[in-house]
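Mind looking over this structure? Questions follow.
The complex appears here without one of its protein chains, the remainder shown in place.
So, chain A:
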């Protein structure tokens, strides 16, 4: 620290500081203990229990037993692969839409909003605090068959195109894939905007000026300066959107139909209604594995490993 303290070297005092030193070395462990214990017991241990449940056979009446019955995984996959593919497809589409919609808003807040910045930020954060279920139910009103949105889309002949693509059905939006993706996009948009905003806000405005001075067009400035610098926000935003969206079943249940069921819905039904614990555990394990592998590959490719 300071030179003055080092000046009187005292070999006499040497045995003394030993005890405080060991106590000090233990400080981080004492700080970590309660929280980490909580995560180990209520997060990690349950995953182990779930792994063991997924290879059990039996029934609720006779009890379950570990029989290393890996067939459950295969059966679960062959029975429910449409729901799996649908989940990844919907979550992926919603993530891309969130990025496309969220980037301009984040950019607007970071660079253009000026004194309105705080108000806009509040409007982005505040919906968080209104129950997301109530807001999702509101989409039922907005997308209703006789509603304004459907009318407008119909007049513009958008619904003809989307129906041909299989996103909607003739004159309906509700109970179609489009409604589910719209709900997912809406629900996870703040998780995209906030990380994007944080990384955009950190960019030094003088870099834009410098790019302009070097005769870069606004488009080039964006492509070569702004976007690369916002990559950490893009990566964490897409993760924060894709991961929860892939396991979500609320939007699919409230805004979709039986044809738009996602894998979360299947897990919930198997677990809480059918009470087929091994199948539910296997499904949930497959979902976890798929998401973790996708996330790892994605982080590797985008090269921002210091995210963790």
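By definition in this document, contacts are C-beta pairs under 8 Å (C-beta built on N, C-alpha and C of every residue); 3 or more make two chains touch, one makes a residue touch a chain; residues count from 1.
The criterion applied here is as follows: contacts and distances are computed from a predicted model.
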*asked:* Name the omitted chain as UniProt records it, choosing among "Cytochrome B", "Hydrogenase maturation protein HypD", "ABC transporter permease" or "siroheme decarboxylase".
replied: "ABC transporter permease"
*Of the listed residues A:71, A:141 or A:220, which contacts the missing chain in the full complex?*
A:141
*Would you write out the residues of chain A that touch the absent chain, in ascending order?*
1-2, 25, 27-29, 31-32, 34-36, 38-40, 42-47, 49-50, 53, 101-102, 104-105, 107-109, 112, 118-142, 144, 146, 186, 189-190, 239-240, 243-244, 246-250, 254, 264, 267-268, 271-272, 277, 280-281, 284-285, 287-288, 291-292, 295, 308
